[in-house]
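Yeah, one chain of the complex is gone here, protein chain that is, but the others are all in their spots.
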Amino acid sequence: MTGAALTAARPSRPFRPAREAALPASIFLLFALLPLLAALTARQYLLDIGARMMIFAIAALALDLLVGYGGLISFGHAAFIGLGAYAVGILSAHGIGDALIALPVAVAVAMLFASLTGIVCLRTRGVYFIMITLAFGQMAYFIASSLAPYGGDNGLTVAARNTIAGWPLLKSDRAFYYFAFVCLLATYLFCRALVASRFGRVLRGAKDNAVRMATIGFTVRRFQHVAYVLAGGLGGLSGFLLANSTEFVSPAYMSWQQSGELIVMVILGGVGTLDGAIIGSVAYLLAEEWLSGLVENWKVIFGSALVLVVLFARGGLIGLAGRFARWFSHA
Amino acid sequence: MLRLERLRKSFGSLVVTDDVTLDVAPGEMHAIIGPNGAGKTTLIDQVSGLTAPDDGSILFAGADITALPPQARALRGLARSFQITSILPAFTVLENVALAVQARAGSSLRFFGRAAAETALNAPAMAALEQAGIAERAQARAGELSHGEKRALELAIALAMKPTLLLLDEPMAGIGREETERLVELLLRLKGQLTMILVEHDMAAVFALADRISVLIRGRLLVTGTPADVRADPQVVTAYLGEQME
Partner (left out) sequence: MTSTLFLVQVLNGLQLGVLLFLIAAGLTLVFGVMDFINLAHGVQYMLGAYLAVAFYGAVGNFLIALLLALVAALAFGLLLDFLVFRHLYERDHLDQVIATFGVILFLNHAVRVVWGAAPLTLPVPDFFSGSVALTDGQLYPVWRLVIIASGLAIAAALYALVNFTRIGMLVRAGATNARMVSALGVNIKRLFMIVFGFGTMLAGFAGIMIAPIISVEPGMGDNILILALVVIVIGGIGSIRGAFVAALLIGLVDTLGRSFSIDILRLMMGPSPARMAGPAIASMLIYVLMAIVLYLRPAGLFPAKGRLR
């Protein structure tokens, strides 16, 4: 059974709120408690890693909407993150450092890019779509690299984290962490609602059988375009947070390797589950932290692990957990 | 209701639709028969909008729909069932039909609210399922249905669209005798309420249902007439029915 067949085979189960909320509730609880752990163990960098996980989880959720629910394999998703980050950086370079301006601008720029490139991308399908999204991502990367006044290849330091209505509320790492937490929670709830809504159903239907949807009366491309723009906007949000977190923006945020890593995060957790996007981001970044500490050329191991996961562990971590649970209950 | 004017379609040097002109009256049940490879499905594809003809025009309820995409035709009341079952296997049977209802129910750009729980969509969907005879399978996953049940689902989806013209592409292919009889009964009940074009090989069903029959051979419309006319026409007997009659 291919990956697509696996995700397509996920049944529309009857709604069981309690059971279904257990996993995400636990994840969010763990995230909420992390600052406590950081304070207890006096490991401030945990806040940093935790924030980073949440930031990428937001981007991964957006990507899961496209890949897992829309069947649109976008290999240029990092561009939206980068655009959001650069919005913050460029505004900051010109003395505008307030989130009330920077956040809407970041999201708007990303959505605009998504809308324009989406017009072209969505005229293609399958392999072409993957490659054209990849190419547009590269385009964004090269534009950013050539912006000499904004650091070019080397990137740009952001003077300080964004203020909110003039107040330096995000200055403390813990405050910023909780801000990112709220953003992630909001993103997750939005995605959950979207997927179950009328709009989400059309998107999922198009993934299952686009011809059928057309003959029922849906202009599939229009819905996919809206989804693409929404995902872009969420990516922009992620970029806004990333720029604030690291206080630095760089073209590397939009590299195609970064886009690839985002897809990996989604697949790793379990594509088409939303929960998997968060789990995948956490797992990926943890592995990155841990492995890079162990071995210098850790990507050799990581690359091979990736290949093995694809070949043998379909359904990602959530799929593995499910199979493990079933095997365990039979033992 | 439907008028095909000099429709032509070729794939390279192979002519699959050869100057087809056809009139279907409102409320009529019009059958199209012909040997395999005659181009029947390609003709249906052109009417439903999945394939563009090279030449000629298609008029639906007086309006020229030749350039319209399939979704626009669907919203004007043109529904179709597929020869090779085309449903949404990952969704429940009910949701398959509810989506067809949703397409005509106005805004699908709603980002909130659980679509699967909407009575406004589910009620008409259940009605269509009952008409098609598979209401009891509403909560089953469409991918797990038997072949006959999937064909019934195809029909339910088409009916839920409240069409004025229904294109049925070999609906009885591969289903058992009992189900075929049930389908014929259903189609008889629908006769007069909407216009139907039926592409079929099952001659018994065709002669029981059709008001008029067109015979398509190698892309060309050979004969159009009442079942009696067609049965008696020597050209048809030689070219096609001859084998069946034995």
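Letters A and B mark the chains as written, and numbering starts fresh at 1 in each.
In the analysis below, a contact is a pair of C-beta atoms (placed from the backbone, for glycine too) under 8 Å apart; a residue touches a chain by one contact, two chains touch by 3 or more.
Predicted model only: the values in this text are computed from it and were never measured.
Taking the complete complex into account, A:303 is the one of A:104, A:168 or A:303 that touches the chain left out.
Of the candidate positions A:38, A:78, A:264 or A:283, contact with the unshown chain belongs to A:264. Touching the chain that is not shown, out of A:128, A:167, A:290 or A:324: A:128 (per the contact rule at the top).
Against the chain not shown here, chain A presents residues 2-5, 67, 73, 75, 117, 119-120, 123-124, 126-128, 130-132, 134-136, 138-139, 142-143, 145-149, 256-257, 260, 263-264, 267, 271, 297, 299-300, 302-307, 309-311.
Keep this in mind: only the chains that are shown with their structure count from here on.
Chain A and chain B, compared by their mean Cα positions, are separated by 43 Å.
If you check the complex, the residues on chain A that touch chain B are 8-12, 14-15, 190, 193-194, 196-202, 204-205, 208-209, 211-220, 223, 226.
Looking at the complex, you find that chain B touches chain A at residues 48-50, 69-71, 74-75, 79-80, 86-92, 95, 99-100, 102-104, 107-118, 139, 141, 143, 157, 161.
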